[in-house]
Each structure stands twice: as C-alpha cells, then as structure tokens.
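With one protein chain withheld, the remaining protein chains of the complex are depicted in position.
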Amino acid sequence: MTHVECPVTPKIHLLRELFASATHDASTAMCRWTNSLIRLTLDEVCEVPLEDACSELNLGDDLLTMVVLNLEGEIGGSMVLTFSEENGRQLAASLLQTEPSAGPDWNELEQSALMETGNILGCSYVNAITRLIDHELMPSAPFFVRDYGASVVEQVLVAQAGARDTALICRTCFHNEDEELNWWLLFVPSIALRTAMENALHKPEHTSTLPH
Amino acid sequence: MAKTLLVTDDAAIIREKIKEAARGASWEIVGEARNGKEAVERYTELRPMAMTIDLVMPEYDGIYALREIIALDPNAKIVVVSALGQKNILKDAFKLGATDFIVKPFDKRTLTNTLEQFVTSAAPQPVAGTG
Partner (left out) sequence: MGQAVFAAEPSRLTTIVGSCVAVTLYSPRRRLGMLGHVVLPQSRGGGDHPAKYADTAIPHMLLILQREGVTASELTAKITGGACMFGDGQFSQIGENNVQAAIQALESAGIGIVGRDAGGNSGRRVCFDLATGIVIVACVGRPARTI
C-alpha cells in the first residue's frame, strides 16, 4: 500500500492524537503477544471520498490474508488487519513456534493465530476509544478472510455509504525493529462513532488527558 | 480435590496456550469449549475445579456462559481471559460471578498464579485444637 496524503482539519488533528494513543497501546500489546519487537505506528488518519478509498489505499488486485472485526451496535465500525500471504504465514508460524506452512489452505490453528492477533489489536483500540467516549464498544469475534483486499474494504465502507460520500480511515503500519512490514491495520469508524469521538475530544478535560 | 480445568475460547491458539501453561502447573485439562453454549454444556457435564472463559465468542458469548454457569453453580471458579479491558465490562463480569480476570495477551505465570488461588482455597484447613 502507498502512504496516503490528505488535508488535516482541526477535527482530523484531534482524531490523530486519539488514534496515536490507541496505536501506542496496541503496539505494547503486540510486543507482548509476539514476544518480539513488532510495533505499530500510526500512518494516516484521512477522510477520503468513498469512490477513491480503495485506490487511495492502493489495495491492488492481489489476494490478501485479512482479519476483520466489527464493532457492534449503532456506535460501531470495522477493523481490517491485512497481510500478504507470505507475511501472514510467517506471523502465524512465529506465534505457533513452527515453520511457516506452504499452503494453499490454512489450518484451524494458523487461522486462529491471525484472528487472535486481530482480536488483541482491535481490543486495544476499542479499550482506548471507550476510555475517551465513556461508551461501551463490543467487538465481534474476528473473521478470517482471504480475498481481494478491495472487496473486503468495500464491504466495510458500504455500512457508511448510505449516509455519506466520504469515509474516515485510520491506517496503522507495522515494523519489526527498523523494517517496515507488509501488514496494515485499517480502522473505519461508523459515522456515529466518529461523531462521539469528535464530541468527546472537544471537551477540555479530554484534550488535556490524552497520553503522549 | 483434583486440579481440573475447563478451557473456553473460540481461538484454538489461546486454548493451546492456556492448556500448556496449566499443564505445566499440574492442572488436568478435562475439557475445551469454543463458545458460551459449549462452555455451559461442558461445565454441567464435567464440574471442573476451575474454568477459563473468553468474553467475545461467536454465537454465545462469555457473558451468556457466566450467567448460566453461576446460576447452575454459584461456587464456580471462573477466570475471564479477554483482550477487552473496559471498566464496565470488568464490572459486569465480576457482578455476574467471575472470580478473576486476566487481560490478553497474558504470560504463563500470571495465568498459573491466578489458577493457584483456587487450589489454595480448596485445600482442607487444619481444625483448631488438633495435632
């Protein structure tokens, strides 16, 4: 994927601070989960027109291995953790302390390794956002999907398409020490969740307590 | 009482990690469950000393299982093992009767230390005046 450049409004700036804090928590959890130096950094928080979202993210025509979590309820959203096939297998093997399998199928343990990674990362974000908006957020059980990245992101965006022609996308990238990995975490909040976050961020007591 | 454990999580990798850690501390794994409904069925059948349970699971979740199992056995020893660390969720779990809560990702020692409290509390206490 390419790095996306987009205009920063005051609202986007505040949301970036929130997501940067959530990404820090997720990074800590990732290090503990993988027993390694894999960490996350916030790449971009962007408002993109729906018709451009998939091309802006440069998801391409390749099949990706993905884990999807939905946040249930009206104040919800979706998260998509994406890997290339090779990277996904390497992560699963590392978590299971085995050699990467050659495929083409993924067994239950391998799938669960990636799904649980998605669950841990997703819950890190959910926990951070909940502290801010003081509203419970419940993630779904994760889904393991091997498909065209654009088709999965499209299904995620469709949930917002009825009300708006743009979507807010928060993208996080992964590093192993200094090496950038070909993994990405996309978070697409629902319109209601986005409004709840923006309202909470505008309260003076919240802006002063965001950890840096 | 034998150290018997029922492990519930929809993720096979988590079940394996819990099993491995618990076996290392001499627990016998008497059953596994993948969702809340299976957890209730297994608990009813097996009546383990303790169980671990995830919260977010497909179909029937951990909250459902907590409710049902505590209704069946108010003394059930249930450790919630979940990546969700929200204050209200923890409160709800304890209100429903969870005995303890471990946040994922967990390390082996945290899990085994948490389980050991059930062994200590189950050990027969010396009767005053004897010996």
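Read from first to last, the chains carry the letters A and B; within each, the first residue is number 1.
Going forward, contacts are C-beta pairs under 8 Å (C-beta built on N, C-alpha and C of every residue); 3 or more make two chains touch, one makes a residue touch a chain.
As the structure is a computational prediction, the values presented were derived from the model and not from experiment.
Peer 1: I'd like to know which visible chains would be in contact with the absent chain if the whole complex were considered.
Peer 2: Among the chains that are shown, those touched by the missing chain are A.
Peer 1: Touching the left-out chain: which of A:E47, A:E154 or A:E198?
Peer 2: A:E154
Peer 1: Check each of A:V68, A:L91, A:L132 or A:C170 against the chain that is not shown and name the one that touches it.
Peer 2: Reading the full complex, the residue touching the unseen chain is A:V68.
Peer 1: Could I get the residues of chain A that touch the absent chain, sorted low to high?
Peer 2: With respect to the unshown chain, the touching residues of chain A are 50-51, 53-54, 61, 63, 68, 70, 72, 140, 143, 145-148, 150-152, 154-155, 157-159, 161-162, 165.
Please note the rule applied: only the chains that are shown with their structure count from here on.
Peer 1: Quick one: which bits of chain A touch chain B in the complex? Just the residue numbers, please.
Peer 2: Counting only chain A, the residues touching chain B are 29, 32-33, 95-96, 108-109, 112-113, 115-116, 119-120, 122-124, 126-127, 130-131, 136-141.
Peer 1: Under the stated contact criterion, what part of chain B meets chain A in this complex?
Peer 2: 10-14, 16, 56-58, 82-86, 88-89, 104-105, 107
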